[in-house]
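Heads up, one of the protein chains got dropped from this complex, but the rest are sitting where they should.
The chains carry the letters A, B, C and D, assigned in the order they are written, with residues numbered from 1 in each.
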Amino acid sequence: MSLFMAVGLVKRFGGLLATDHVDLAVEQGEIHALIGPNGAGKSTLVNLISGLLPADAGRIVLDGVDLTGLAPHQRVRHGLARCFQITSVFRNDPVRDNLLLAVQAQAGSSFHCLRRREAETALMDAALALADKTGLAEVLDRPAGVLPHGMQKRLDLALALAARPRLLLLDEPMAGMGPEDSLQMIELIGRLRSETAILLIEHDMDAVFRLADRISVLVYGRVLTSGDAAHVKGHAEVQSVYLGTEAHA
Amino acid sequence: MDAIFVFEQLLNGLGYGLMLFLIAAGLTLVFGIMDTMNLAHGSLYMVGAYVAARVHEASGMFALAVLAAVCVTVAVAALLEVLVVRRLYRRDHLVQVLATFGIILIADDAVKAIWGVAPLMATTPAALAGPVQLVDGLPYPSYRLLLIGAGLLVALGLYLLVNRTRIGMLVRAGASNRQMAEFMGVRVGGVFAFVFALGAALAALAGALMAPISSVQIGMGEAILIPALVVIVIGGIGSIRGAFVAALLVGLVDTAGRAFLPPALRAVLPPSVAADLGPALAGIAMYVLMAAVLTLKPAGLFPARA
Amino acid sequence: MRFPGFARRLPWLVLASLALFPLLAPALGLEYYVGFVRRLLIVAIAASSLNFILGYGGMAALGHAGFIGVGAYAVVALVEAGFSSAWLAWGAALAVAGVFAALIGAVSLRTRGVYFIMITLAFAQMLYYLAVSLRTYGGDDGYGLYTPLRLGAWLDGAHPDVFYWVVLAIAALVFAGFSRVAHSRYGHALRGIRDNETRMVALGYPVYRLKLAGFVAAGAVAGLAGGLLASHNAFVSPSMMHWTQSALLLVMVMLGGLGRRWGAPLGVALWLTLEEVLKMHTDYWHWPLGMLLLLVVFHAPQGLAALFERRGGQEGVR
Amino acid sequence: MNAVPLLRCRGLEAGYGASRVLFGLDFDIRPGEVVALLGRNGMGKSTTIKTLVGGLRPQYGEILFDGRPIHAARADHIARLGVAIVPEGRQCFPNLTVREHLVAFAARRNGAAEPWTLARLYGLFPRLAERAGHMGNQLSGGEQQMLAIARALSTNPRLLILDEATEGLAPVIRDEIWRCLALLKAQGQTTLVVDKYVEKLLPLADRALILERGRIAWQGSSAALDARRELWSRYLGV
Partner (left out) sequence: ADIKVGIALDISGPFSALGAEARDGFELAIEKLGGKLGGQPAEFLRTDFGGSPEQANQLVARYLQRDKIDFFTGPIGSNAALAVGPALFAAKVPYLSSNPGPSAYAGDKCNPYFFAQYQNDTYDEAAGKVANEKGYENVVLIAPNYPAGKDHLNGFKRLYEGAVKDEIYTRLGQIDYAAEIAQIRAAKPDAVFFFLPGAMGINFVKQFVGGGLKDVPLIAPGFSADEDVIQAVGEPMIGLLNTAHWTHDLPGEANAAFVAAFRKKYDGRYPSVYAAMAYDTLMAMDAAVRDAGGKADDREALLKALKKPSFKSVRGDFAYGANNYPVQNYYLREVGKDADGRLTNKLVGTTLEKHQDAYVGACKM
């Protein structure tokens, strides 16, 4: 059985069928890319999986546990973490506090209200470890909002990693990055393969073809085809609706 | 309870609703569209009512009184805009609450100093003083018909202005992302000043028109502020259509609560309980309605910014 | 501040001078101000609770006076039923207001922003009109507590100002408690929600429950303040839960400085003192207060506490 | 090609608060020209653009548009002179419909033979026509990007400035954008472009500027840059 399965997911916005009975499976240790034209419903799908949007129909199963009825934060508890298409960090707080907040979410209850958090060394250690892993150790004291864009994206990823996800949802992690930062990000994501399965949305075909084990193409809310890079590149319809000249790149 | 009575109460509900809309109109514009929480809207309403009452008394001409109220209030508002409000557009709602609460305090004292604390006389224009027979056995205050007409006109005008004209689009653009609007060539400062003045004019119009059927006194602005805000919030902030529907809804629910709830309760409950419960429930009908709507639709009936 | 040691000792200094005040007051001819400071402390308790949810949690509640009123009427209900223990009454005030806050919060916290402001206002207005029409407790005329509540044991009658010290102790506890919580896991989570709620959800926080917990705590503490206020005034009336009272509380908190440790007490002290002084000298005592608000908005937008606290000493204000 | 530059920057310095980001930029954009503004992340491209359109007041230096100084002018004034921008991060208006985005700011000012009308914009991005009634915040990321481009075009600008306008767009749409820019160039549209797809941009551009830590590290014709790959790896991280 697959690590993750979405079965028959449906989402309507008024008259618009944004997600049209989508079935999707992600295997253990796999980087699964999701591509498709703008407005095909990729971000919507991620929102449905992470629970930020309620689905109209369908089921979501992670590791044999049915997450369908659960609230977003409960899904995180079950190992489903995500990043945002638009970087979403705590802009006024230093990177350290950002990481602490993320770590704290997983470390037991957040209703503790008498012990000073500064005194909790375990939290701090976990935050520092996370910073090391994502290359943020040098900027721990800088407010997140003034970091260069690439760093912010990395912080966004670090926040998601704090949940020790089994499936990580990445919505355009390369957005707004120059070639250099993109390369670093690709490398970082590649390293994560050993820890977690990843569902990756990206319009940067370089990144997709380099990272993805399997690619699904979403068009008008439905999965058009699924397969490896060669299959997708060679698929005529994918070429015409999405890849254009990139197919030959 | 006969049909005429029910019909009359229905009409009363609609009339009250339109009255509320008239009062809320300027607030919808400034708060809903420009996203600026102006508690001092009530103060502008008060200034409008005072000026109208005074001019009407001195000149005997109601139209002149309304005109003067609008002009004076717009002038006051312009001053207010330049001195204070202009610097509030970019701040968050709470800061706007704080500053405009300060303006209320100042305005109330200023009105007290100018006109004294005693309520002012505001008479109904002679031509509209009496009732008209709508149908047989149903006299209806002709002045209220004027209010209903004004409410409808203002609703229509606002709807067209905000949703159908370019200036409406520019205001909305400027309110949601000021800098981008400026990048698109919008003189946001000017547009906002214009809209604020328009809001003030609507407040003054409402004040002047309401004066003959209500009490012109200090604090009248605060008294209408809450119902006006309730209307806007039920409708969904930023939606003229929402405010209009909500105003009618509040008017109907409130009137129905007052007219039909006490007798209905008397029919089913012991008299002593009914006598206590009926008016109490009717009194909070508006708030119950709001809580219910927001529970089901947390962003109002017609959420403008989803 | 340049003297960190001084900054650390400041709360104790303030506490000590407040504790000594009733003993010194007669000599200085300031007896009346003992009562005044007592009221100030009670209002500061309520304001601190609002500061907690608004400043740290970003929940702009415009119905806080409602909880104060619930607390006060809980005391009235117990007195009417024949109880006379102050601790019981105040405990009830805390608990009943907490229950109301749980019910109201459970509904209100589904909304955000201005909708939240307005729905909390709506509930407070319902409570207000309920109190106005409650005949048993005097309705609009209010309810007088003709015999003071008993503190029990040796406390009663030990000194005319025992009640003052009790209030001071409670205020100090509440104040220290909120400061403490602000630095705990819970306090950090609350601030995270204020700054970026969606992200907090995606991090796995039970955001709704966290907010509700804060709202209930704040409501309960406001209720406690209401209970104390009932004892202080020996009188309870619906006017204490009128919406303008909620607005005033908000104004005082913002005047002092949102989300700042000293914000609430500073704002309360300044506002009430000014009110007291201005009223003595002129009938037109509202407009200077109005001007003060404008001044703060434009020249001290972080509130007064920000002017005193050392830079960066803020506890995360947006 | 006309000798009078449409835009002229001299000694331009700008920054945020106390921190200076741009140091003495000198460059011209002549009418009809397409200029590529290149550089790694954080080198000051967006800051330059923000300063040009009046979103940031320069600390020193002057900017002339069509011979008139605009460095002290307000953003809306500059926009009405005919400068349109597709900003970083799209910045669509959440409370305007797609259609309203395209008619609210529309103007005809560059005297082009074939001005951008609503119909033509919908022709360029059929997706927007399908979503005409949606609010700005009810669009997918890519749709918002299309809308931002179309919105800028709707003003028929004399100078069009694109900051990462192909960001988040599907490859086919990116191709479409490049085709469209080429078309515009053929019609004489003056354009300043920031984009990370340098290979696609250079064939289109007449000239290129490379920013390095807020200074112009290199400028010259795009053909010259195309030939000097060492500049690419040194300044662009490619």
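The rule is simple: a contact is a pair of C-beta atoms (placed from the backbone, for glycine too) under 8 Å apart; a residue touches a chain by one contact, two chains touch by 3 or more.
What you are looking at is a predicted structure, and each value in this text was computed from that prediction instead of being measured.
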Neighbouring shown chains of the undisplayed chain, as defined at the top: B, C
Touching the absent chain when the full complex is considered, from B:33, B:186 or B:224: B:224
Residue among C:48, C:196 or C:237 that touches the chain left out of view: C:237
Positions on chain C where the hidden chain makes contact: 31-32, 35-36, 39, 129, 132-133, 135, 138-142, 144, 146, 229, 233-235, 237, 239-240, 276, 279-280, 283, 285-286
For chain B, residues in touch with the removed chain: 5, 8-9, 12-13, 15-16, 19, 108, 112, 116-124, 129-131, 139-141, 143-144, 212-220, 223-224, 227, 254-255, 258-259, 262, 275, 278-280, 282-283
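Just so it is clear, only the chains that are shown with their structure count from here on.
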Label of the chain whose CA centroid is most distant from the centroid of chain D: C
Mean-CA-position distance for chain D and chain A (Å): 30
Intercentroid distance (Cα basis), chain D paired with chain B, Å: 45
Residue list for chain B, restricted to those that touch at least two other chains: none
In chain C, residues with contacts to at least two other chains: 318
Of all residues in chain A, those that touch chain C in their complex: 50, 52, 71-74, 76-77, 81-82, 84, 88-93, 97, 100-102, 104-106, 109-118, 120, 159-160, 162-163
In the complex with chain D, residue positions of chain B that touch it: 166, 169-170, 172-173, 175-177, 179-188, 238, 304-306
For the chain D and chain B complex, residues of the former touching the latter: 53-55, 74-76, 79-80, 84-85, 87, 91, 93-96, 100, 103-105, 107, 135, 137-138, 151, 155
